[in-house]
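Quick notes on the structure that follows.
The complex appears here without one of its protein chains, the remainder shown in place.
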Amino acid sequence: MAKSVLAALAARFPGDVYEPYEGVGGDDCVFVRKSQIAEVCHFLKADPALAFNLAPYITAVDYLGLEPRFEVVYNLLSTVHRHRVRLRVKVPESDPELPSVTGVWRGADWFERYCFDMYGLRFKGHPDLRRLLMYDEFVGYPLRKDYPLRGRQPLVPEREVNDIYRGPGPAGRD
Amino acid sequence: MASELDKRDGTPAGAGAPLAPSPAQGYAGALDAPLHGKQMVVNLGPSHPAMHGVTRAVVTLDGETIVDMKLDIGFLHRGFEKSCENLTWGQAFPYTDRLNYVSSIMNNVGFALAVEKLLKLETPLRSQYLRVLTSELHRICDHLTLVSAMGLELGAMTVFLYGIEARDLIWDRLTEICGARLTSNYVRVGGVSRDAPEGWGGKVFETLDRVTELRETIDALLTRNRIFMDRTRGTGVISREDALDFGFTGPCLRASGEPHDLRKAAPYLVYDRLEFDVPVGRNGDNFDRYLMRMEEMRQSDRIVRQCLAQMEPGEIVVEDFRYVLPPKPLVYGTIEGVMAHFKLIMEGIKVPPGEAYSYTEAANGELGFYLVSDGGGRPYKIGLRSPGWPVLSAIPFMTKGALLADLVPTYDSINMIGGEVEQ
Amino acid sequence: MASELEVAGGIATRREEALGFFQKLVSGGLGWARKNSLWQYPFVTACCGMEYMSVTSARYDIARFGAEVPRFSPRQADLLMVVGTINCKQAPILKRIYEQMSEPKWVIAFGVCASSGGFYDNYATVQGIDHVIPVDVYIPGCPPRPEQVLDGLMLLQRKIQDQRHKLIDRLPPVKATAGGSSRG
Partner (left out) sequence: MTPLQTYFPLAVAFIVAGGLAALLVGLATLLGPRRPSRVKSAPFECGSDPIGSARERFGVKFYLIALLFIVFDVEAVFVYPWAVLLRDLGWSGYLAMAMFAFTLVVGLAYVWKKGALEMESD
């Protein structure tokens, strides 16, 4: 039953859906070109045979060092046919802009704001793209690989505490 | 003169309906001219008991009704992903405890299943039973906490005391098996860390009887209580399509009528050997979500009893030292034990490069882990799909036009846990 | 008032001795009254909140120590119980609530995250609330067992008893300073 999803996608979007493969543990995954993600998602939700009606889990990954540095991953589920699909969208660092899917599912709103807040990926067409978790005075995108682990930007002037010796903390990523 | 008066103290610009053409020509009209009040903006800040201390709701009120609400979250963002990217796979377990800290073993199980999916590792049968057993005990704790908090915030103090007493009893049993009351850190990659002490099953049966007694008392106190029904029935309503569109999963989705439960849709561990049924609501309001929790507690009770009955003695962890710490006598006795121990502690489990998305049915819904591994001993990325996240994003939609007082039971019934929503 | 522990010392004249005696009497009386009616402001954020629920419930009852009444307004609270992790976005909130609490006030850091940031040593978490407000008692544990919390409370009560409480304790009202951001 999973093969039908990838087959339908490949038939409907020949150029933009490429490299379908079987992920670990039998999930079917496919890469989607950045510009077509909104149409693909709309098709996946509207088509009765696929009916991916649940808002997807959207997250981003920062592959520092690879050419298209960022990758946005959409994990979709259909509660009607109980099958899942994973769309992966490559986003280059030079132009971190991709169309938003809040038009298709309202639930995708906060996931996209999280990707913007943590990785700096902008979503065109998002109704209210602001920082979700970090405070507005925060500079930079914390979950990027080049952001330091302990890069604190305190809002309140720190009181000097001299009676406690704070060690170097857990070993960093050696 | 009257129309002049009407114009001057008519509605200030930008709020309420635009000023109707002044009907105050005749004397009678002046009495019926609409006098709109100015909308008051109230700041239900982070440190507020109804907001569980971690969310800030800027609410625009017209009298008592909520006209618009903006949620500002992130007051408990503790950098779960960034911290876990600098730890080995085994060290990430205590962090997953603190995600949904009311049912911490479920996060452990979700994370362990995700890593085992990447490793293509099969865990022994007894450890699967222990995982399901302790997860269901923690599911009862989660629902008990929700019911007592909901009762407390609607004024029922006794329900809170009964609920916390029942939860403490379950925590005692969990302390005997995992060593900690709340943050269990019980599951390991490839199995569980400790076996059940002997005689534990009997004590769990006694505790379950006492918890059932307390739960039925709470049920008697709340379910047919006039005030509780008036406050929760018909408030915070969300239809089935909207729930799916917002990404609801778990009890909140089933309360709106969608019978989707991952333990039945995609059974994992030993859920396919246990029979239990899944309650489904009808009209998706707070009262239905409360009933879902009460009914699910009864089902979890059944599951725990079946697990204890079906469980036979056996291995509790997979015998492969590439993934599991060897037992102490082997570490002190043999050179392979020392090497395996050293490699696991210093560099962590070598997970083959790749990415996987694994999903389990946690207390609030589908808990998904999207793991990316670059072959090293530390995770490259841990993406967490917390069940409470999309449900919280729907609160402004659910409470639009409701009274401010209805915001409290709605906020409670979705069981927003700061740790998992703000990672 | 919070943590200035003034201990009277040095050579005292007879008159000071007499005054000292009354001082001690009043201080002891006030200390006894204040320590046995600590109304707490539960600044609850994270997992320690679950343990806080157990501490205030029937089994590990905190009411035995007079600290049962949670007051959710800083004006009516004596004890600020910071329960759970405080991250950088929450720090100004905590600082403002501490400053809005009326004297006499004390602060308990409930749990390791409030005491030293716990194992969240990253960009988001304040490494201990003593970077933000003065703290009287730190309770370790993640989350601390209810017995640890009661022990911390008793430690605070001993501290209050030994503290110097003045009978009439006034400071000149602040002059209306012009401007100044409210986030000060």
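Observations
The first chain written gets the first letter, and so on, giving A, B and C; residue counts start at 1 in each chain.
As a working rule, contacts are C-beta pairs under 8 Å (C-beta built on N, C-alpha and C of every residue); 3 or more make two chains touch, one makes a residue touch a chain.
Bear in mind that the values here come from a model prediction, so they are computed numbers and not experimental data.
Put simply, the hidden chain is in touch with B, C once you look at the whole complex. When you scan C:C48, C:I62, C:L79 or C:I93 for touch with the missing chain, the hit is C:I93.
The omitted chain makes contact with subunit C at the following residues, 1, 30, 73-75, 92-94, 96-97, 99-100, 102-104, 166-171, 173-174, 177, 180, 182-184. Take subunit B: the residues that touch the chain left off the picture are 16, 34-48, 51, 56, 58, 62-64.
To be clear about the criterion, only the chains that are shown with their structure count from here on.
Seen from the C-alpha centroid of subunit A, the farthest chain centroid is that of C. With centres taken as mean C-alpha coordinates, the chain found closest to the middle of all protein C-alpha atoms is B. Here the CA centre of subunit A is 43 Å from the CA centre of subunit C.
With touch defined as above, residues shared between interfaces to two or more other chains in subunit B number as follows: 74, 77, 79, 82-83. Among the residues of subunit C, those in touch with two or more other chains are 89, 119, 121-124.
By the touch rule above, subunit C contacts subunit A in their complex via residues 88-89, 91-92, 95, 116, 119, 121-124, 126-128, 130-134. Against subunit C, the residues of subunit A that register as touching in their complex are 133-135, 142, 147-156, 158-159, 161, 164, 166, 169-170. By the touch criterion stated above, subunit B contacts subunit A in their complex at residues 73-74, 77, 79, 81-83, 85-87, 117-118, 120, 241, 244-249, 258, 260, 265-266, 354-358, 366, 368, 370, 372, 378, 380-381, 383, 385, 389-390, 392-394, 397, 422-423.
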